[in-house]
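Every protein chain except one is present and positioned as in the full complex.
Here is subunit A:
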Amino acid sequence: MITAKGLYKRYRKTVAVDHLSFDVRPGVVTGFLGPNGSGKSTTMRLMLGLDHGEGETLFDGKRFGTIRRPINEVGALLEAKPFHPTRSARNHLRMLAAGNRIPDRRVDEVMEFVGLGDVKRKKPKGYSLGMAQRLGLAQALLGDPRILLLDEPTNGLDPHGIHWMRDVLKTLAAEGRTIFVSSHLLSEMQLMADELVVIGRGTMIFNGDVDTFVREFTQSQVVVRGPDTAGFTAALEAEGGEVKAEDGALVVSGLEIGKVGHLAFTTGVELHELSTRRASLEEAFMSATGASEEFVAKEPVRAGGPAAPEGEAL
């Protein structure tokens, strides 16, 4: 269990993390989302005492700095390639293991587990970003900790690697561990995370389960399909629904599925499909954090844009 209370960090005039408080429960994967520059990495560094700021984070009731041999209780992956280029991957882990009374046998175990067993004696400077991420995960898992903090662990991984990472984290969570993971891959997070902490400009936007987040920040739609639904539009609109036609179906916003079904029944409209269309996590994220973007890029110009090569859509 991770309990963060009143985390606050200021860089001169900029408040990077603004009194964040949240809990990360064991047994589930908790995703940490926010736009670029929203303070995710700073929050994680504050939690681990790498950055100085205000507030307190407790890992199973203990402050990180007071834990003796912390790798055995909290595993962390914060940077993509925090390795000395001429020290072999195995020796990098041996060094960390030596400070936490972890036998070399465990080093070989985690190297095999992350799929780097064959290259463990090679230097990380020759590793791809994906391999470096695997080594980072091996580092986090070295002490077989109950808590994992991972900052963008899927960066640089190929689709197989991402799938593998997702399975690993879900399996670790199922073992009752506390998993706190940030990622920009929202589709991946939708498959991986059970709960979310969403921040924007250092402030809390949402803390709860994924379904509630999507529900809270998007409008679910009802899809209606039938042999003759043309006349049904007026009835739906009369009840306050917003209707648009899409691939021979009506897509209704602003009305619950029960209400639409009841309306069809009372107006005698035959239906072949009546279903709810859920918004994606990405749509919810865009809706929730749209105003909190730190760095806003210009929208691409489709035709006649200065950067688009001729005849090529952006």
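Before moving on, here are some points about what is shown:
Here is the rule we use: a residue touches a chain if its C-beta (ideal position, glycine included) is under 8 Å from a C-beta of that chain, and two chains touch if they have at least 3 such contacts; residues count from 1.
Operating definition for what follows: contacts and distances are computed from a predicted model.
Per the UniProt record, the chain missing from the shown structure is "ABC transporter permease", taken from the list "Chemotaxis protein CheA", "Polysulfide reductase NrfD", "ABC transporter permease" or "Exonuclease RNase T and DNA polymerase III". Of the listed positions A:Asp18, A:Asp51 or A:Glu239, the one in contact with the omitted chain in the full complex is A:Asp51. The hidden chain makes contact, of the residues A:Ala4, A:Val17, A:Leu33 or A:Ile71, with A:Ile71. Counting the whole complex, the residues of subunit A in touch with the unshown chain are 45, 48-52, 64-65, 67-71, 74, 76, 78-79, 81-88, 91-92, 94-96, 98-101, 139.
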